[in-house]
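Right after this comes chain A.
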Amino acid sequence: MRDENQLHAAVVELVAMDDATIKYSTVQNWYPGDAEGRGGIYNFVTKRGACRGARSKISWTQVETGSAITWKYPSCILQGEGSVGEFYSVAVTTNRQQADTGTKMIHIGANTRSTIVSKGISAGRSNNTYRGLVKILPKAAGARNHTQCDSLLIGDQCGAHTVPYIESRNATAKVEHEATTSKIAEDQLFYCRSRGLSQEDAVNMIVNGFCKEVLKELPMEFAVEAQKLLAVSLEGSVG
Partner candidate 1 sequence: MGALLQIAGLTAGIDGREILTGIDLDVPAGEVHAVMGPNGSGKSTLSYVLAGREDYAVTGGSVRFGGADLLAMAPEERAAAGLFLAFQYPVELPGVGNANFLRTALNAIRRARGEPELDAVNFLKLARAETKRLSMPDDMLKRNVNVGFSGGEKKRNEVLQMALLRPRLAILDETDSGLDIDALKIVADGVNAQRGPEFAALVITHYQRLLDYIVPDRVHVLIGGRIVRSGGPELAHELEASGYAGLAEAA
Partner candidate 2 sequence: MNALAAGSQGFLARFEGLRDRLPGDPALRAAAAAAFRANGLPGPRDEAWKYTSLRPLAEASFHEPLVPLADCAALLARLPAIEAPRAVFVDGRFRADLSAAPPGVVLDHFAASPDFPGLARPQRDSLVALNTMLAEDGAIVTVPAGVDGGTLMLASLATDTPGRAVAFHPRHVIRLGAGARLTLIEVSVGEGSYLHNPVTEILIAEDAVLTHVRLQDEAARSFHLATLYAEIAARGTYDSFSLTLGARMARSEVHARLAGPGAATHLNAAQLLSGVQHADFTTVVRHDAPGCASRQTVKNVLAGRSRGVFQGRIEVARIAQKTDGYQMNQALLLSPDAEIDCKPELEIFADDVKCSHGATVGELDPAQIFYLRSRGVPEAQARAMLVRAFLESALDAVSHVQARAALDHAVTLWWERQAA
């Protein structure tokens, strides 16, 4: 017998100077292990971004479908005045997978803005966690953050967790956070099926709709791949 797990531990660092924009997109589909959770990649990744320059922008987009365990929190340190951080994420877990992912938006400079959109889909016996920090420091006058975290559960053996931290030390900053957890509504499924879609196609369509806000951030050819990947990942998880 030998250990069937592999470790992927990458580090990515982004630095954006005045008026620069970096868009970093990832579609991750490492081997997730078998249905019983044997084997698979441990995907422990460090990603961080520094918006050093005025009006600089770093935008992280990720679609996470693979790996046995994912821990990944791409961050943006918003130092430059008027700099912008974005985090768009779709994480799908099935079988015994665990995904624990989110972001850190550290607002240091004035008029910095950040947007977080996280969509978690859990199926099988998996666990899917959003964990994120929005921190507004005293000098970040006029800072803005909007966070939307939505979780979708498929089946009654999985878990969906949301752990946001919000810390504000500037009165003129405005932070908004919304999170919802729901399952695919029976009436949505029924509506699709009464128009002739199979159960599986209906779920795919609804899941793709659920993730649309994030998928539209991906480059076109990537987005097509990602959509297919979502369908493949969820194959067989709807009974």
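Candidate entries met the following condition: all candidates are chains of the complex that A comes from, given by their letters.
To be clear about the criterion, a contact is a pair of C-beta atoms (placed from the backbone, for glycine too) under 8 Å apart; a residue touches a chain by one contact, two chains touch by 3 or more; residues count from 1.
In this text the structure is predicted, and so the values were computed from the model without any measurement.
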Quiz item: Given the complex, what touches chain A, 1 or 2?
Solution: 2
Quiz item: Tell me, which parts of chain A touch candidate 2 in their complex?
Solution: 136, 138, 151, 153-183
